[in-house]
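Subset of chains shown; positions unchanged.
Chains: A and B, in written order; residue numbering restarts at 1 for each.
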Amino acid sequence: MRILVVNVNTTQSMTDSIGAQARAAAAPGTEIVPLTPEFGAESVEGNFESYLAAVAVMHTVRSYPEPFDAVVQAGYGEHGREGLQELLDVPVVDITEAAASTAMFLGHKYSVVTTLDRAVPLIEDRLKLAGLSDRCASVRASGLAVLELEEDPAGAVEAIVRQAELAVSEDKAEVIVLGCGGMAGLDEQIRLRAGVPVVDGVSSAVVIAEGLVRLGLTTSKVRTFAPPRPKRVTGFPLNLAVGV
Amino acid sequence: MRILVVNVNTTQSMTDSIGAQARAAAAPGTEIVPLTPEFGAESVEGNFESYLAAVAVMHTVRSYPEPFDAVVQAGYGEHGREGLQELLDVPVVDITEAAASTAMFLGHKYSVVTTLDRAVPLIEDRLKLAGLSDRCASVRASGLAVLELEEDPAGAVEAIVRQAELAVSEDKAEVIVLGCGGMAGLDEQIRLRAGVPVVDGVSSAVVIAEGLVRLGLTTSKVRTFAPPRPKRVTGFPLNLAVGV
């Protein structure tokens, strides 16, 4: 089984760490293919960058030359999953939804700890649309930008643990979700510190994608995610039309 | 990895079919242990029977003599999962929630097709509490009692397909969830007939339980699902106290 794990931003080192996290979660026999988009922001931290990433991810997946069995969109709280579902016949799993869905099997309420304050409303909106917000106690920001996670992992752990503890004591969360693809790999440390289960989106998404493939389940094509109707589309895939 | 798959009713043939479904979904190396409660109703179709089943399932799991890695509660829309979570350190997955959670990765809205009309409010209540009802288009009854599913599988398929088709055309469901443990094994036939993905709870729950175990995740113990406080409890486990 081959699963494409697509980073939403253009920072290769982040793709590498996402790929490592995915591989650690994957079952024997699953091939993880980490992909970096050819265009977009080096870190996605807002709607403009997220919409650009949505198109970049679709472009990247569409341009991948080999067959594959599932796609994981590895950006927490980002746009675009529905577009991939229209374009593909294989399951598409977004890490935001995978993590929330997983957390709900582990405790009564969960909280998300993400990067910057400005990402909070985006994440809240994604969870609301996904119908996974009823048991979300809070979405909290660590105050660290996406790229700072890589530069200072120890500081990142501290900042995330601080918010995780507040989520447990103040917001009554019983599970913590790491709300950024770039936090992959920090889950074990934070679990030990916060004393509650910590869910990483990339790992969860890989496991869920594998499960769907094994059960022979894929996206319903009757309505919302039917393939695009035949029509004239200019400028996509972008590498063909415009040589990015 | 060993997973206990516990039927909620006392009908052995139903346990057998649930066990078969679970084994078909399990990864190589997963041992499925199907269990039948020692007391309760031969089919669970209401609150009285469901509450009795909740205790019977806890009793059954508590009495199981060997170590295990996860529990699947194989009753659709039934009470009791939260009690198991308090008693155990391993993950507990309810098939109602497993199926809903899985369906939400496959389409914009899902519908449940269950047995009798009287089961509908129970299922709606379970989904509401689980925070998984926002994208539930409808819960529909086929009109068949639980045990009739076994007696007349062909008739059951017809009755379920009829409601599945109405769910797709009238309620705008894009995915169908089979809302009864006793429907295990009918999913493929119904998928072919209804033209949309069909999710079986037992299969979904096994795959999710395996995933949680593989990721090293289990129930949070900080609040709702902390172990029962030390105190005098009479009459449980029932086989010790009262010799059922």
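Keep this in mind: contacts are C-beta pairs under 8 Å (C-beta built on N, C-alpha and C of every residue); 3 or more make two chains touch, one makes a residue touch a chain.
Here the structure is a predicted model, which is why all the values come from computation and not from measurement.
The copy number for the entire complex in this file, given 2 shown chains of one sequence, is 6.
Rule of thumb we're sticking to: only the chains that are shown with their structure count from here on.
A separation of 28 Å divides the Cα centre of chain A from that of chain B. Interface residues of chain B, counted against chain A in their complex, comprise 25, 27, 91, 93, 97, 101-102, 104-108, 130-135, 168, 172, 174-175, 195-197, 199, 203-204, 207-208, 210-212, 214-215, 217-220, 222-225.
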